[in-house]
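Removed: one protein chain of the complex. Kept in place: all other protein chains.
In this document, chain identifiers A, B and C correspond to the written order of the chains, with residue numbering beginning at 1 in each.
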């Protein structure tokens, strides 16, 4: 399973903190985004915006990053700590 | 009277904290320095160095500043606070 | 050195964290502290309360990473970072960065770099309570 975690405004819009996906083989971040947009249409706009950051296993991911079974993926709206 | 105050290493070299001079008319900082060098030869080298600052009534003085009766003049070696 | 990087709900003591940092070395001559506090006003809105959410595992990792990189890249002796989460009242402290060095310029540079890097890379989110309700803050100045 891939465990997706939503934070801050994404959590509110999704109505849940986490969502799990079973994958047979590693998938791209872009493919994962498409799955999530289908399941959570309310997140589409933010997911398509440039300001969203994605983490895989607590490290920032790039477009090339592949996500595999057992990974934890964070959907991170712009930070406002400090 | 003009009250001259010596600080830090100048105080040690002069062997006193203060020295007073009676003046009939305002005198220049340069003239005051000459008087002090005569009375305290041990201060000559520092007084002639560029690093010495002079204050008149707790404000920095320039070469043009005149010192008059009632003024307090500070002979200030380079600062090392902070 | 985990006690030098903490994320906590509780208030922190600035003095206590400075003491912890200074205990690293008697060669410390300069300590620069950044303290972020909860303001009552932001972008034209009166703020009556704040709350912070974070991604716990990643936020801690990122703050530890900032401390490590600060120690590697600046001429400092020690650094501590503390960030609070959960509800925070107006006027209370939110974040603390303490940088210690032999000479002041290094501590100033490291401290300013660290708070900028924290805002850029730490997965922490602020929710402000205004008269219009609660809103997530989506931009970091």
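Rule of thumb we're sticking to: a contact is a pair of C-beta atoms (placed from the backbone, for glycine too) under 8 Å apart; a residue touches a chain by one contact, two chains touch by 3 or more.
It should be emphasised that the depicted structure is a prediction, and the values quoted were computed from it without experimental measurement.
Taking every chain of the complex into account, the chain not shown here touches B, C. Considering the full assembly, C:104 is the residue among C:9, C:104 or C:120 that touches the omitted chain. The residue touching the chain not shown here, chosen from C:31, C:79, C:122 or C:137, is C:31. By the touch rule set out above, chain B reaches the unshown chain at residues 5, 7-9, 12, 51, 55, 58-60, 74, 76-82. Contact residues of chain C toward the unshown chain are 13-15, 18, 22, 26-41, 90-91, 102-104, 108, 111-112, 115, 141.
Here is the rule we use: only the chains that are shown with their structure count from here on.
Averaging Cα coordinates per chain places chain B and chain C 48 Å apart. Chain centres here are Cα means. That of chain A falls 73 Å from that of chain B.
Separating the centre of chain A from that of chain C, both taken as means of CA atoms, is a distance of 26 Å.
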